[in-house]
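Okay, here's the structure, questions in a sec.
Just one protein chain is left out here, and the rest sit where they should.
As written, the chain order gives the labels A and B, with residue 1 at the start of each chain.
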Amino acid sequence: MNTSATPLVVADGLHRAFHVARGADPVVAVDDVSFTIEAGEALGLVGESGSGKSTIARILAGLERADSGSLRVAGIDRRTVGHGAAARLARARQVQMVFQDPYGSLDRRLTVEQTLTHAMRLHGLAGGRDAKGGAAELLERVRLSATQARLKPYQLSGGQRQRVAIARALAVEPAVLVLDEAVSALDVSVQAQILELLDEIRRESRISLLFVSHDLAVVDEVTDRVLVLFGGAVVEEGRTQDVLRKPAHPYTRLLIASVPGPGWDPHDVIARRAAFELSRSDAST
Amino acid sequence: MTAPLLEISDLSLRYGDAKILNRVNLAVAAGETVGLVGESGSGKSSTVRAALRLLPTSASLEGSVRIGGRDVLGVDERELRSIRADEVALIQQDPRGALNPVRRIGDSLTERLVRVHGERSVDAKRRGLELLEAVGISRPEHRFRQYPHELSGGMLQRVVIAAALTTRPKLLLADEATSALDVTTQAEVLAILRDQQQERGLGVLFITHDLHLAAAYCDRVYVMLRGEVVEELSGANLFAGASDPYTRLLLEAVPTIREETT
């Protein structure tokens, strides 16, 4: 089944709508989205807020269900694994996730070491005594010192917390790591360190990444391929360097032109946005 | 050039033994956009809050802050209120914290005009509606009657920006005001500020962690590190002209979509 020909992650026709209010039309967050991620590949999702990129990430991580469509990881359908603790843990070992808010995503009662040993014990990956050794190895992998193992989240900086969150995700040795705006809340210098760490982790293992970010430059640095989302649907996809340098779709061009840089003018962005909205309403009529 | 709208001279701030700001000097002239960049904890927000005397009583301040020629640190409470009411507006990053959740958008938008400036509520409403339209909010009459929770974060930030402009301040202190917005929305809001600068000489102190934005949007940029201004550069020259080692480090860390070298 899982031959080298089939990609690690295969999402086909994912659809998700949210009912916001009784009587109102449901809001379509994800509209017929299909993509694949090869083992060891990094796929980026870009788009504005409300484009559906976070919902797709959460569907892959199992935090949100898709109304329709199929999602397979290593040939196993994520939706038919079944209920119960064993199935939950099996799903968890396939996909792990790192969240945007590095403080809120850690249990503030637990020390760094407890956070890591908890994850390993849960999955039976370290029996009792080895857990501490395993935690130490993980900490070394994310470049945290042994003294930091005894600290609690509030004693760590934002970048250190995000390293712990990454270590916790790696603790269960997942095939796919989902990063939802994982470096967006960090200062640029700290962000650069975390991106370097991700690069190292990818070189060490064949882990696949789904990297969600509104920051095109960061996506350019991290990912191999990218999907551009607008209104829940994919408007453009391809190799990241091609899409961001030779964008084909008008929305991608708008996104790139909106990013401040040399020659950037806010009035120009507004004009482009208006032109894009106009072209869309023309297309739909 | 006339006297600057905002002039901060040798401003130092400490809490007990902890030094937060150390002899900060900066100025904003009419019609000028001045950037203030640096990492978290570098003292950007503290500078702005100190300039408006919005600090806890345990803070000890030295140096001087002049807004419209008046010495903010020296005046009594009444004059401080008058400076805050007439000259300055502050926009902070979190719009939900800035708006009263149980009041309608319209009331939040016009209350300063009516209560502080004594304008008639009809005039205040007209001005509020104009500004909502100007910040790109559709159906302003409808929004006027809505509550904050009914609007998205991006919408609310535009409301906050409109609210800041209702009283026609001469100086705007924008603390990460557009950081939570999508890039296209950010451009819309910044276009409005630029119009106001050209039309009536609004001066803006623009605090941001986005160095590309600071370079593209600001006339001048101050770089802060550990409570000190380490460098002052023109926006256009920010990336090319930085000489301070910290500024260089900061600029190199910024991810950029580079042209392929291979």
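Just so we're on the same page, a contact is a pair of C-beta atoms (placed from the backbone, for glycine too) under 8 Å apart; a residue touches a chain by one contact, two chains touch by 3 or more.
Methods note: contacts and distances are computed from a predicted model.
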Among "Peptide/nickel transport system substrate-binding protein", "YjbF family lipoprotein", "Pyruvate ferredoxin oxidoreductase" or "ABC transporter permease subunit", UniProt-listed name of the chain not shown: "ABC transporter permease subunit"
Among A:His123, A:Arg253 or A:Arg280, choose the residue that contacts the chain missing from this document, as touch is defined above. A:His123
Write down which of B:Gly16, B:Gly97 or B:Gly118 is the residue touching the left-out chain. B:Gly16
Hey, which of A:Ala61, A:Ala175, A:Leu229 or A:Val259 is the one touching the hidden chain? A:Ala61
Absent-chain contact - pick from A:Leu71, A:Val112, A:Ala185 or A:Val243: A:Ala185
Residues on chain A facing the left-out chain by the touch rule are 61-63, 85, 88-93, 95-97, 99-101, 103-109, 119, 122-123, 154, 157-158, 165, 168, 172, 185-187
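The working rule: only the chains that are shown with their structure count from here on.
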Centre distance in Å when chain A and chain B are each reduced to the mean of their C-alpha atoms: 32
Taking the complex as given, what residues does chain B use to touch chain A? 39-40, 152-154, 182-188, 190-191, 194, 209-213, 215-217, 249-250, 253-257, 259-260
Parts of chain A lying in touch with chain B, wherever the complex brings them together: 48-50, 158, 187-192, 195, 214-218, 220-221, 241, 244-245, 254-256, 258-264, 266-267, 269-270, 273
